[in-house]
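Provided herewith is a single structure, encoded as structure tokens, for subsequent inquiry.
A single protein chain has been removed from this complex, and every other one stays in its place.
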Amino acid sequence: MNPLEEALAIKDRIVEWRRDFHMHPELKYEEERTSGIVEEHLREWGYRVKRVGTGLIADIGDGERTIALRADMDALPIQEENEVPYRSRIPGKMHACGHDAHTAMLLGAASIISDHIDEFHGRVRLIFQPAEEGGNGAVRMIEGGALHGVDAIFGLHVWADLPSGIIGIRDGPLLAGAGIFRGRIIGKGGHGASPHQTVDPIPVAAETVLALQTIVSRNVPPIETGVVSVTSINAGKAFNVIPVEVEMKGTVRFFKDEIGALIRRRMEEIFDGITRAHGASYELSIEELTPPTVNDPKMSAFARRVAEKYNLRYGDVEPTMGAEDFAFYLQRVPGAFLTLGIYNEEKGIIYPHHHPRFDVDEDVLPIGTAMEVALAREFLRG
Amino acid sequence: MNPLEEALAIKDRIVEWRRDFHMHPELKYEEERTSGIVEEHLREWGYRVKRVGTGLIADIGDGERTIALRADMDALPIQEENEVPYRSRIPGKMHACGHDAHTAMLLGAASIISDHIDEFHGRVRLIFQPAEEGGNGAVRMIEGGALHGVDAIFGLHVWADLPSGIIGIRDGPLLAGAGIFRGRIIGKGGHGASPHQTVDPIPVAAETVLALQTIVSRNVPPIETGVVSVTSINAGKAFNVIPVEVEMKGTVRFFKDEIGALIRRRMEEIFDGITRAHGASYELSIEELTPPTVNDPKMSAFARRVAEKYNLRYGDVEPTMGAEDFAFYLQRVPGAFLTLGIYNEEKGIIYPHHHPRFDVDEDVLPIGTAMEVALAREFLRG
Amino acid sequence: MNPLEEALAIKDRIVEWRRDFHMHPELKYEEERTSGIVEEHLREWGYRVKRVGTGLIADIGDGERTIALRADMDALPIQEENEVPYRSRIPGKMHACGHDAHTAMLLGAASIISDHIDEFHGRVRLIFQPAEEGGNGAVRMIEGGALHGVDAIFGLHVWADLPSGIIGIRDGPLLAGAGIFRGRIIGKGGHGASPHQTVDPIPVAAETVLALQTIVSRNVPPIETGVVSVTSINAGKAFNVIPVEVEMKGTVRFFKDEIGALIRRRMEEIFDGITRAHGASYELSIEELTPPTVNDPKMSAFARRVAEKYNLRYGDVEPTMGAEDFAFYLQRVPGAFLTLGIYNEEKGIIYPHHHPRFDVDEDVLPIGTAMEVALAREFLRG
Partner (left out) sequence: MNPLEEALAIKDRIVEWRRDFHMHPELKYEEERTSGIVEEHLREWGYRVKRVGTGLIADIGDGERTIALRADMDALPIQEENEVPYRSRIPGKMHACGHDAHTAMLLGAASIISDHIDEFHGRVRLIFQPAEEGGNGAVRMIEGGALHGVDAIFGLHVWADLPSGIIGIRDGPLLAGAGIFRGRIIGKGGHGASPHQTVDPIPVAAETVLALQTIVSRNVPPIETGVVSVTSINAGKAFNVIPVEVEMKGTVRFFKDEIGALIRRRMEEIFDGITRAHGASYELSIEELTPPTVNDPKMSAFARRVAEKYNLRYGDVEPTMGAEDFAFYLQRVPGAFLTLGIYNEEKGIIYPHHHPRFDVDEDVLPIGTAMEVALAREFLRG
């Protein structure tokens, strides 16, 4: 069995699925229709399916080893601006990150694997998860048992920064860890003409914003990566009333957990020290949403060998500061998150992820399916 | 005629007027009821009355010289918290700055002057103005002719920072000049994880806020007075979107016009330089609302002599950073703005102006009336 | 006896003394020659003289009350640039603040008082002190008993900001309180390419400098006066070594002790908080050199009456941020520090104090002498 030939043979079905999902986007944790369609096919093809909310854990085959393949199914609250026949039919919702393609490709792989199950010497687990976009659906799937007995896991993401058809494989950190924070600098309000009777929180917040810059400029090692962005600062409404407090929000990014911890510690120290300096107080909550997505070098090396063996074009891919909840799987099980290039100027597929004109070069879909089939086959070869 | 005896003789009426006004507060430029009552009395007492909106210009007597006396009539959008029989009957409105007392005292003076008009060797002009609170009603009155032919002007303000019954008289600046500003720091928005693709306006605004501190700490001469308060700073709502711009508001205060000009020039330079430093741009509008209220030393000396002569207790009074539109009259005509102490611990009259429990020690009302009558009588004595 | 007539009669001698002192300037605590000449005259005229180092305490007359008059004798380490016959003969030293005139005027007064001692109904004490310039000679004189039994004290300073011949008299603060500080921000040094292995003290010092600006801009009441100047900041020498620490120096100024205390407290809080925010530590010493020079309003009123009575021209004088150790006398005994205008464009006497071309309009010398004589005579009149 040649995975790419098999995938090309069912390309029309994969494209059809993708377009159907694209026309019917569903936001995080609302993936009823999508998961219903997927489940129906999987059961038909002999998969043992377990539901976890709107997510699915589907097993086929048996043996000592288990490989998991994962796709995400949720769409985004974006109004599509593409003029294509398969344009989103739901106002204000759009598959602008390619999860429609991910689901369709894995569905194609499911079909091929089912057809050739005796060539897979172990168990294949497919994870169709909800809510990758801001919902950490991966965590729910893990709680639902998605990684139980799993020896390795792979995910595949269409990638606007790679030329169409290239599989991007990277060792180590690929996507950033992300946290959000909310801070309050609490002073004492009063009249704008009498600052001495207040603890004016606005200069204190200004000093805090500037002190936060030193985390990246002075504390994060230069060869490591960190981002601290204050994205929102709000205080006061009137022209002559010094407000009681300033509210700040923002995001932090990092590729290593220890850098994330360093950033959190430094933020706490800075809020503490600067407010003390001025007789103000503070509240600060920093919530880690997603850890960094870190590929196991053995697993990315394995993926390169698989691509080599099956004549699938591959290359390196740059890390980016975006975050992915696939990171949660990789915290627990060896694996790799791969990317699949879709950038195609000729076809006008040039828009970044989350853009209202984002689209996927559908010629890559069989390549993604083939890679998934090939990874499973080789991994279970032992 | 002894002004204080005359005033004490009609104390009950003055108190009654004040309480009536207190129970029926009217916000700026809505002083219909108040001005209607005042006008009715003035006409009855023989004054020649001219209406300027809800304001009144009322003349009596004739001669070479004219002295103007001014009261303001507007209330504030504050919910009264005093439990007194004359408590405000209008929810959310309150005479929390004593303009009810100012109007009542001048009405008392009007009555006495009218009764003894042959002892006044010139013309007395009474100005009952609207909208002192944030409305610059004085400017409308001046435009309406209030200062036409006027040789000197006096105003009297009840004063919570002086002991009850003392007339506070100061040479030079008594109240501050005030301006408001509105600034925008305009950068380039983007994703919080990709600051390098943005011009993040938040650190630029932080630097601007701190640079603005140096106007007072470095540029205003230490023995002069200046205030620059950023009272509002607003930018962004989301956790991971760097906003396009930061909006700032605030107030400036000063006792001399050249300090006001210095502050404005420095603000412009700071917004310009700091935004240039970061490839951002800015908008800044600084509006001077009110000039400093500066007493003519000859007029304050005159007021001291009058108080001395008529056995009215007086003393010095500290300048404050508040602003008063009486300043506009003093820009054009010599005069003085006097204060009348109302602070009385025994009576529980201890709350500052604009406080929901602000009240006036009514025993001072005849003193204010007497001082006004005396100022007019002495000034017109020639 | 008319003090001004008496003084004019000995004008030549006063000028001669002043020129002699001017040609032979002596720095702080080195006033051997000057005090020697003064002492010789005083003894000759019948004064009871006590030496305190290079200072002199000289009494004459007796009675229930004692008035002290003070002059300072020290010069400055400045190279004179005036081309006058009485130019300083000591290279690098100059009477650039008028203490030569102060000494000469008081010597003139001493002579007149001695001549007419029966018109002074009490004791006159003359204090000729060393080291006003940075030496707090006043403190040594006080420790030496200069204020023992003194009921009132007056000092007189020639004043470049007043027109020649005018005596400037002010109630309350005339000269500032002054302190100096020395701060160290202690981080952890290292290589400039590896900031993450250091605690870089330079950004911490930068934040501290900016936070210090908020003391004056936010904490000192706008109608009060305060100055906090970081005048020196030093750290590091190499291009690629992050230094261990930053050293800062500076001065603070204020007109009221409570403002001085506020500044000190805020400085301590700022150094503490900002260094904590960055894991650095600090040392800060703030030394109060001189308290504010605050005139007793009764004593300045007395001085005005004296000037009025003896037809000496007087007026108001603006406070300045300079400091004077006369403040130490005024902390302990009622009194006033008066100024004597010397500004005279026609004569080219236009340079500020401490300028290499500073000079004194010698026509004012008898006026100063006369005022001193008159103060003593009137004070002792009872």
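The letters A, B and C name the chains in turn, as written, and every chain counts its residues from 1.
In this section, contacts are C-beta pairs under 8 Å (C-beta built on N, C-alpha and C of every residue); 3 or more make two chains touch, one makes a residue touch a chain.
Keep in mind it's a predicted model, so treat the numbers as computed, not measured.
**Q** Just list which of the chains on display the missing one touches.
**A** Counted over the whole complex, the chain not pictured touches A, B, C.
**Q** Please pick, from B:Val15, B:Ala96 or B:Leu210, the residue that touches the omitted chain in the full complex.
**A** Counting the whole complex, the residue in contact with the absent chain is B:Leu210.
**Q** Going by the contact rule already stated, which one of B:Ala58, B:Val228, B:Val246 or B:Ile274 would touch the omitted chain in the full complex?
**A** Considering all chains, including the one not shown, the answer is B:Ile274.
**Q** In the full complex, which of C:Val52, C:Ile242, C:Ala303 or C:Ala370 touches the chain missing from this view?
**A** The missing chain is touched by C:Ile242.
**Q** Write down which of B:Val220, B:Ile263, B:Leu312 or B:Leu380 is the residue touching the left-out chain.
**A** Checking each option in B:Val220, B:Ile263, B:Leu312 or B:Leu380, the one touching the absent chain turns out to be B:Val220.
**Q** Quickly run down the residues of chain A that touch the omitted chain.
**A** The list for chain A reads 176, 210, 213-218, 222-223, 225-228, 253, 318-321.
**Q** Provide the residue numbers of chain C that touch the chain removed from this figure.
**A** On the chain C side, contact with the omitted chain comes from 176, 178, 180, 182, 191-195, 200, 202-203, 205-207, 209-210, 213, 227, 229-243, 246, 249-251, 253, 321-323.
**Q** Which parts of chain B are in contact with the chain that was left out?
**A** Spelled out for chain B, the touching residues are 193-196, 198, 200, 203, 207, 210-211, 214, 217-222, 269-270, 272-279.
Methods note: only the chains that are shown with their structure count from here on.
**Q** Taking each chain's centre as the mean of its C-alpha atoms, give the chain farthest from chain C.
**A** A
**Q** Rounded to a whole Å, what is the gap between the Cα centroids of chain A and chain B?
**A** 59
**Q** Distance-wise, how many Å sit between the C-alpha centres of chain B and chain C, to the nearest whole number?
**A** 40
**Q** On a C-alpha centroid basis, what's the spacing between chain A and chain C, in Å?
**A** The computed centroid separation for chain A versus chain C comes out at 71 Å.
**Q** For chain A, jot down the residues that touch at least 2 other chains.
**A** Residues 193-195, 200, 203, 207, 210 of chain A each touch two or more of the other chains.
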